[in-house]
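What you see is the complex with one protein chain gone and the rest in place.
A, B and C label the chains in the order they appear, each numbered from 1.
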């Protein structure tokens, strides 16, 4: 049985990309495409099972109130969810059969990198993160790299590990990177790059490297489809794609 | 409380390396070192909790019969275990409080690479394995690479995935690698290399790369110590270090 | 003094990308854009110094006859030049002050990879090439990888090097790759990949890796601009961007 999918923000670049991917998938059906001047009732009229919402903070709450009220699940990549908004969405879910997935990052290779890094952390005395992005990025390191480092640090703390070995006593400023909860994080800015993250772990005689490359701006698509296909098994509100990966 | 460790094959290169690592670890105590002319009773006299056995197929069964009979756990890297031998060891475990871990590969980065590859496989249409070893290696691809490819293939089959996309219709012989259960595996032989394995996964707009490098012949040490530290929690016979990693 | 650039094939995707890059460069001026229904005389009327021709085999010879006759240099990425065509272009150059650069590959990172591989080859007993492309590619290995392997083989032959060490005597078919003049070449096909090439060299205790990644279809632009900027220093016909790199 196919899943009937509605796209909110369907005329945006992201919405169009997702609509194409849904249309191309055998097990999914593109049942409705909605943009700002369209009536949400169209979702109901077309028996949509799941909406994908990549819209704006200004309209996403209105969208979610509507779909949860009508028992339609929602996979949400829109930004701007603070604790108050999440609590509101959680209540709407409690009062309906609709499930909601909100994720800051749908690049499945990035999500897996973070998860594997957490799993591997306690086996290696050394761990560092190197991220690489295009030179127009304003912040360094990336939010993903910081998040990855925190996950490693938490896993190390849970395993009562010693601080990382590092005999450096003579260093140029910045050479050893930024320190995020004890984990060195290095940010490279490179013309031509898109978004890339490498985590290196070292133990006696060996290293383990987990690397993620996003080559273009469609890298969220596979993760969104994982969300669409599995949302019926995840009641209530879920924050973070990692909870859908069963790893 | 420290764990009292005995080394079997203590005068071999591997045994010496493990003895040094045990002696250097705060939570472990090197309680006995045994080689071929020594009496196994020394293990009992010194209240050994766990032995590490990197000996030979010729003597390992005798060692294991002795230690299981005396309630001493065993972490075993010796080769040559067929089904009959494993069944015998399982019986000895059943008749005692001793636990046994037998693993073909203690390089923890390699074991994690295989495990992460299995976890990631179902999210990526494409997966290939590239292993690299020194040029004196007789077999290609390596047993580890074949094992990794099989793990990926099983995970793909369990998720009912389509065969990998590949439009190649004009190819030099061998260009696309060996095929192991549908997964291309490439073997590189390189002066100066030790043992390295890379698994690449691809999905729309992105790739995930998991890479393991063994830089020298002590890379089994961290995995052996994981075995020693956790064996009391794994009753009976366990085959494969991955079962000790809780991932 | 700025260089006045004309684009042939200006309404094609490639032509448009080059036109944008020319317009954005301080030292270049976009002086004329020509497509199939436009008159080549426009190039003369606008005092074009150099044309860039990414058109088709059907029209490129006509274009080149015109521009060489009028003393306008040409940087050519159009395909389909056989020996006869090259000889014809060479004659036109001899009879004029126009210079012509014809290159099969303008991705400067790929051209440099090939050149560095040739330079490094004689210092390393082992060398292998791994290329990675999207799964819609029809041939394996890529032309670039074959070309790279041949360059390495020639450098090894010139230095009277022994064949590569390789003790493999038990191998799955294809595991050791295709052999191009004695150099193993491995082709990976990966959803999400664009065009990537890695050359690995090994010597005692070390390796050297040269890797090229093309992330999108604009990667020819920097090489074309190198051609445009340097063509006045390269009289006659030149085949291959490597001759413009002064390395």
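Note that in this section a contact is a pair of C-beta atoms (placed from the backbone, for glycine too) under 8 Å apart; a residue touches a chain by one contact, two chains touch by 3 or more.
These figures come from a predicted structure and were not determined experimentally.
Novice: Which residue from C:3, C:51 or C:226 sits in contact with the chain not drawn here?
Specialist: Per the contact definition at the top, the residue touching the missing chain is C:226.
Novice: With the missing chain put back, one of C:45, C:173 or C:216 would touch it. Which one?
Specialist: C:216
Novice: May I ask which residue of A:6, A:151, A:202 or A:227 touches the chain that does not appear here?
Specialist: A:202
Novice: What residue numbers in chain C mark contact with the hidden partner chain?
Specialist: 21, 107-110, 112-113, 116, 119-120, 123-124, 201, 203-222, 226, 245, 247
Novice: Just the residue numbers, please: which parts of chain B touch the chain that's not shown?
Specialist: Counting only chain B, the missing chain is touched by 192-194, 215-216, 219.
Novice: What does the interface between chain A and the hidden chain look like in terms of residue numbers?
Specialist: Those residues of chain A that touch the unshown chain are 124-126, 128, 130, 132, 135-141, 146, 164-180, 184-193, 200, 202-207.
By our rule, only the chains that are shown with their structure count from here on.
Novice: For this structure, which two chains share the highest number of contact pairs?
Specialist: The chain pair sharing the largest number of C-beta contacts is B-C.
Novice: For chain A versus chain C, which are copies of one sequence, does the interface use mostly the same residue numbers on each side, meaning over half shared, or is it different?
Specialist: Over half of the interface numbering overlaps between copies: same.
Novice: Using mean CA coordinates as chain centres, what's the chain B-chain C distance in Å?
Specialist: Taking the average C-alpha coordinate of chain B and of chain C, the gap between them is 45 Å.
Novice: Between chain A and chain B, what's the gap in Å when you average each chain's C-alpha atoms?
Specialist: That pair's centroid distance is 33 Å.
Novice: Among the residues of chain A, which ones contact at least 2 other chains?
Specialist: Only 215-216, 219 qualify.
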